[in-house]
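Take this structure first; my questions come after.
And then chain A:
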Amino acid sequence: MINRILLSGSGGQGVITMAILLAQAACLYEGHNAIQSQSYGPEARGGATRSDVIISDEPIYYPKVQHPNILVALTNEASAKYLKFIRPNGIFLFDSDLVQPSTKMDADYVGFPMYKPVMERFGKPQALNICVLGALLELTHVTSFDSIRQCLKARFRPAFHQANEDALHLGQDLAASWKGTHRLG
Partner candidate 1 sequence: MSIHRLIRPRFFPHIWCPGCGHGIILNGLLHAVDEMGLEQNKLCMVSGIGCSSRISGYVDFHSMHTLHGRALAFATGLKLARPEVQVFVPMGDGDATAIGGNHFIHACRRNIDLVAIVMNNRIYGMTGGQFSPESGQGTMATTAPYGNIDPTFDVVKLAMGAGATFVARTTAFHVKEIVSIIKKATMHKGFSVVEILSQCPTYFGRKNKYGGPVEMLKWYRDNTAPIGSPKLKDNPGLIERGIFVDREMPEYCEEYDKLIARVRSRS
Partner candidate 2 sequence: MGESMFVQGNEACARGALYANLRFFAGYPITPSTEIAESLAELLPTVGGKFVQMEDEISSMCAICGASLAGLKVMTATSGPGFSLKQEAIGYAVMAEIPCVIVDAQRGGPSTGLPTEVSQGDVMQARWGAHGDHSIIALTASSVQDVFEITVEAFNMAETLRTPVVLLLDAEICHMRERLTIPDPGELHVVERLYTEVKPGVAYHPYLPREDGRLPISNFGDGHRFNVTGLHHDIWGFPTQNPDSIEYLNRHLYDKIENRTNSLARWKEYYLDDADIVLISYGSAARSALQHVFDRRLRGERLGLLELQTIWPFPADLVRKKTAHARRVIVAEMNMGQLCSQVKTAVEHPERVFLANRIDGRLITPENIARCIRLIDGRGF
């Protein structure tokens, strides 16, 4: 088993946090090997951000994802940059309000609004990354929801636990209803 996951967007969207949670859940709670790395510009907010996660049962040497089988893009810029590298039969998850994929690749395009429902539900965009994570897990099952929940509890103060849970659910529900109308693979 090896999952090569590339998460991309702009600084401040929580892309790196999402990657850490995913890799941490796989590593600490599911016994896989996992590695997470990132590249980003000098800006704390804005600018292009990518984070690479590899989850495998074999040792992981080269830590970067060149050809993801799971790609998440939260900006058009990120989509334009990375979509062309996706593996055949990969899954491309994006927010259809924020991203209009221009390239046609041999992959499943999973696009639905996430930013807008997050804003409607929470009134602020901070929960977007957890919502995306919920959607990603529902679609790919790279880790279990429970493992992610444990990571979320360890990483955030109790005041945020309920909001995180809600955001995770929101993403899960959005992906589940999308699956109801589209067929994967």
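How these were chosen: all candidates are chains of the complex that A comes from, given by their letters.
Please note the rule applied: a residue touches a chain if its C-beta (ideal position, glycine included) is under 8 Å from a C-beta of that chain, and two chains touch if they have at least 3 such contacts; residues count from 1.
No experiment lies behind these values; they were computed from the predicted model shown.
This complex places one of the candidates 1 or 2 in contact with chain A: number 2. The touching residues of chain A, when paired with candidate 2 in their complex, are 20, 23-24, 27-28, 33-42, 61-64, 66.
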